[in-house]
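Every protein chain except one is present and positioned as in the full complex.
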Amino acid sequence: MSAFPLTRLLDNASTIFLALLAAFAIAIPVLNLLVPAGSGLHVSTYLVALFGKYICYAMLALSIDLIWGYAGILSLGHGAFFALGGYAMGMYLMRQIGARGVYANPILPDFMVFLNWQELPLYWYGFNHFAYAALMIVLVPGLVAFVFGWFAFRSRVTGVYLSIITQAMTYALMLGFFRNNFGFGGNNGLTDFKDILGFNVQAEGTRNALLVVSCLALALSFLICRTIVTSKFGKVLVAIRDAEARTRFLGYRVEAYKLFVFTLSACMAGVAGALYVPQVGIINPGEFAPANSIEAVIWVAVGGRGTLTGAVLGAFVVNYAKTFFTSGWLAPYWLFVLGGLFVAVTLLLPRGIVGTFEWWHERRAEKKITALPASAPHAAE
Amino acid sequence: MVSTINGDANVPFYKELGNQGLKATDIPVVAFSVGEEELAGLDTKPLLGHLAAWNYFESIKSPGNAEFIKKWQAFTKNPKRVTNDPMEAHVIGFNMWVKAVEKVKSTDPDKVIDALPGIEAANLTGGTSKMLPNHHLTKPVFIGEIRGDGQFDVVWKTKGLVPGDAWSDFLPGSKDLEADWVTLKCGNYNKVTKKCGGHAS
Amino acid sequence: MEPKTTSALLYLDAITVSFDGFKALNELSFVIEPREMRAIIGPNGAGKTTMMDVITGKTRPDSGDVFFEQGSYDLSKLDETEIAELGIGRKFQKPTVFDMHSVEDNLLLALKNDRSVRATLIWENTSSQQNRIHEILDTIRLKNMRSRVAGSLSHGQKQWLEIGMLLAQGPKLLLVDEPVAGMTDAETLQTAELLKDINRDRTVIVVEHDMAFVRELGVKVTCLHEGSVLAEGTIDQVSTNDRVVEVYLGR
Amino acid sequence: MLEVNGIDLHYGAAQALRDISLKAEPGKVTCVLGRNGVGKTSLLRAIVGQHPVSKGSILLGGTEITSLPTVSRARSGIAFVPQGREIFPLLTVEENLETGFAPLPRDERSVPDDVFSLFPVLSSMLKRRGGDLSGGQQQQLAIGRALVMRPKLLLLDEPTEGIQPSIIKDIGRAISYLCGLGEMAIVLVEQYLDFASELGDHFAVMERGSIVYGCDKSTMDEGALKRALAI
Partner (left out) sequence: MRSFYDRIVALVLVAGILFGGATVARAGAYEDALAGFTTDSFGDTADAIDSLAASGDPRTGLLLEALKDQRLLYSVEAKKVFIKDQSDKLTDAATGEAVATPPSDIENVRLNNRVRGMIDAALGSLTLMAKEPGRRLDAAQAVFKSRDSSALHNVDKAREKETDPRVKKALTEARAAIILYSGDSSSPEDKIAAIAVIRDRGDQDALGLVDGLPSDLPPAVRQAAASASAKIQGNLALWSAIQNAWYGLSLGSVLLLAAIGLAITFGVMGIINMAHGEMVMLGAYTTFVVQEFIRARNPTLFDYSLVIAVPLAFVVSGAVGIAIERSIIRFLYGRPLETLLATWGLSLILQQAIRTIFGPTNKEVGNPSWMSGAFDLGGITITYNRLWIICFTLAVFVALLGMLRFTRLGLEMRAVTQNRSMAAAMGIRTARIDALTFGLGSGIAGIAGVALSQIDNVSPNLGQGYIIDSFMVVVFGGVGNLWGTLVGAFTLGIANKFLEPYAGAVLGKIAILVLIILFIQKRPRGMFALKGRAVEA
């Protein structure tokens, strides 16, 4: 019983997943940097950035799965935490531009010069230091989630009501970030990044490094999620998901559990957003759009909610499909495909890909047992 | 009244304006960002005479424009599809980019940017626009009045092409500033302090 | 909170709860002494379930006092979690267990333990916990079902599992709502024995319709009617009370 | 009126009913007895059509209804008073009664006087919301609501469960009155023999999904019946 950490953490699926992720993190940079461009095995830098983006989306999916799949909290505003983390990273990257901006102001980002701002707003202070920015990447989404969750869970807002107000939250943030006087670049957001930690963000090496870091972050998030869902805490979460009132009568402080996991999930989404921004080169208020958050939920649904590997798989599958469809003559049909995916998954594949696979697997195992003559019939009423 | 409304929000604005009975003969509205595309979603009869300032209107007669309109409607397979100023801007911009790329024989953004000043391309209103050292173009300026059919009548235009200015020569914060990417390599050169970087530095 | 001088474990005084003008509880008052077992009977709609809701913090009374442990806690100011942590456990009328968890995990979740987020995160399985779970599994006769998911149990088994969860919780006061619904006579008797057993060191309130079962328990009976106490006493006293006969047993 | 021929019923892998056959005739009360969990409610759900049977057939007035959905069965004359009453909580008592109009042609849509003479309490509460009624009142409303449908077959699932004895007596009186009219067949599912034995004409005792004992009022051997029930 006390062989706790590893065996509990790493079941077969998890081990396979981590191995695949590791292979991916090694193979892509090798194929990009070491294999010559002419070779059929060469992975272009465009693809490296694309995969990096997918990995960040997978992390966002993981964070949504943790609260939706295990605690039954469907957030339709998780993109907000992703974007907040992204903005924190964007602010760091903006400060790194220094005097190389269009207006060559060593302190003020271009958009502030353009808007005729005289000095840096207080909340931009400190973002020239990476450590501070890194702290904010985790802290800001975490804090917003904590405050929001504290209000929502304490007053027992659940189910669709919670979903609707999370949507309202991200919508309100979007409206705010669109405003120039909020000091985050308004409509255009933050862009034109040059360096990250002294490395050129456009450089191939940096891109590969960012991909590897993203993979590491994904692996770490995965392990954190595994630790949580396999602990007694995880059992309490599932108990809350299935019978919240009962859990409360057992003496569990349900709101504390929800608040903890919601905040943690928001921090995770924030880190995902932060890794996303240097790889795509821009962050703007569009990331707060409710549609983005809902799209992220469908990744989880496609992969299989309540299965961590499913969330990651879903993010990859849907986003690959998106890349495939939107980059050719099929583009006008992408929304039909995405919309169809929403409908089809909820109707035909409610457990998602991984969930269905697991269910089918269990069923087979069960059949083997029931095939044995012993089991006595019991009337269910 | 000067309207800085941008995009689709113009539609409800003009609908309300028309219904409130504010005629152009009482209070003319001058918009900087309402074009044929926005008006296509409106009944423009109550809006007769309200004004818009642009560098291009679909109603301007020139061979280049007529051809562009024809091509655009053929491309969209919609004989009623309108053109507007941002479309013209893209036509000019793309043609300039092509010329710049041909000049430096590379698509590297930095090289293309350096090659752009001085490049000329025909605009759709019958003139030739030129990229200036401050990365702005020379263009004609038109003021048009909204017609009943969703088009604009040009009621005023500049004599020739107007060179675009990066900084206002009249606002206190920016009148000393100048942009020049060719000789000064600076987007906000202060003519008084002789420094690049703007007033904030 | 104002301390109340009373020897009672649970003290209810003039509790009124109304929904849209309908009075579910009307000036309900009674006291339960420590180590007592009390049976509550009464026709449907008499306010039995609402009374349980008030004690466990699910419903706040419009007026009246609810005190716990010799008047030291005012239950009307606490929520479900706090009340559960004080040591009041509840079994629902309709058995509610965690369907997706195994029988064993259901008990584990109920087991008296630190309920904080931190504690559950760093929790480790210990042999004393395992032993306790084994004991309870024995008592509720679900030993060979321990790894089945609770959702696949039959109605009666779920009833037992829920009683087992109550046991695991180890509360000072147990509120048991219709524990023998859907059980055979033999099971009913066993349940009565089990409750009597539990009553040795804990206080129990049982709500039940089954008069034979109430008789079997052999404890003081409170009869509720229209949200207040109609009669109180032994089962014989109550069942011969004229007013009880009139409203409850019929003419 | 009702003929159930050898039906099986499964919930997933678990079998709830095994080869059950049952008959109900107009003007007669057929009692199905058994402890909780033996399949009584499953039998009613099979007759009402809330759960499909996996074998056998069900006939109403000679017409096969085995594969009809619930709605069609209700429209062909089956009225159901379920366990737990299932009153529409937000509809008024009057509206609850009027839901029973659904199977009736437009000109027959009225609440029969019988309903109010059997359960006078309903007439004084017509404007109250169903959910605000007490359990006993709800039970009376549920039976009244079923009678509005002018059924050929009335199914009652434990109408005495959790009801105070005075109302149990009212319900008993109502059942024998309806039986006396001789128009409808009644199937009464009960856990308690005392209530059932007073009203029943035929008896069937269930155990583990099967009927283990059956008899008529005339041939009833109370000892055997009790033994069958006790096990």
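As written, the chains take the letters A, B, C and D, and residue 1 is the first residue of each chain.
Simple rule for what comes next: a residue touches a chain if its C-beta (ideal position, glycine included) is under 8 Å from a C-beta of that chain, and two chains touch if they have at least 3 such contacts.
Keep in mind that what you see is a predicted model, and the values were worked out from it rather than measured.
Checked against the full complex, the candidates A:P29, A:G52 or A:P290 give a single residue touching the omitted chain, namely A:P290. Screening D:D19, D:E64, D:E86 or D:E198 against the full complex identifies D:E86 as the residue touching the chain left out. From the options D:E3, D:E25, D:E95 or D:D114, the residue with contact to the chain not on display is D:E95.
In the full complex, chain B touches the hidden chain at residues 8, 11-12, 15-16, 18-21, 24-25, 28, 37-38, 40-43, 46, 48-49, 51, 76, 78, 81, 145, 148, 150, 153, 155. Across the interface with the omitted chain, chain D contributes residues 48, 50, 69-71, 74-75, 79-80, 82, 86-91, 95, 98-103, 129-132, 145, 149. Touch with the hidden chain on the side of chain A covers residues 74, 76, 148, 151-152, 154-157, 159-161, 163-165, 167-169, 171-172, 175-176, 178-179, 290, 294, 297-298, 301, 332-333, 335-336, 338-343, 345-347, 350.
Keep in mind that, in the parts below, only the chains that are shown with their structure count from here on.
With centres set at the average Cα position, the gap from chain A to chain C is 44 Å.
Taking each chain's centre as the average of its CA atoms, chain B and chain D sit 80 Å apart. Look at where the CA atoms of chain A average out and do the same for chain D: the two points lie 54 Å apart. Counting partners per residue, chain D has 36-37 as the residues that reach two or more other chains.
The multi-chain contact residues of chain A, meaning those touching 2 or more other chains, are 378-381.
Of all residues in chain A, only 1-2, 4, 228, 231-233, 235-236, 238-239, 242-243, 245-254, 256-257, 260, 378-381 touch chain C in the complex they form. Within the complex formed with chain A, the chain B residues making contact are 173-174, 186-188, 196-198, 200-201.
Here chain A touches chain B in the complex through residues 99, 102-108, 112-113, 116-119, going by the rule given at the top.
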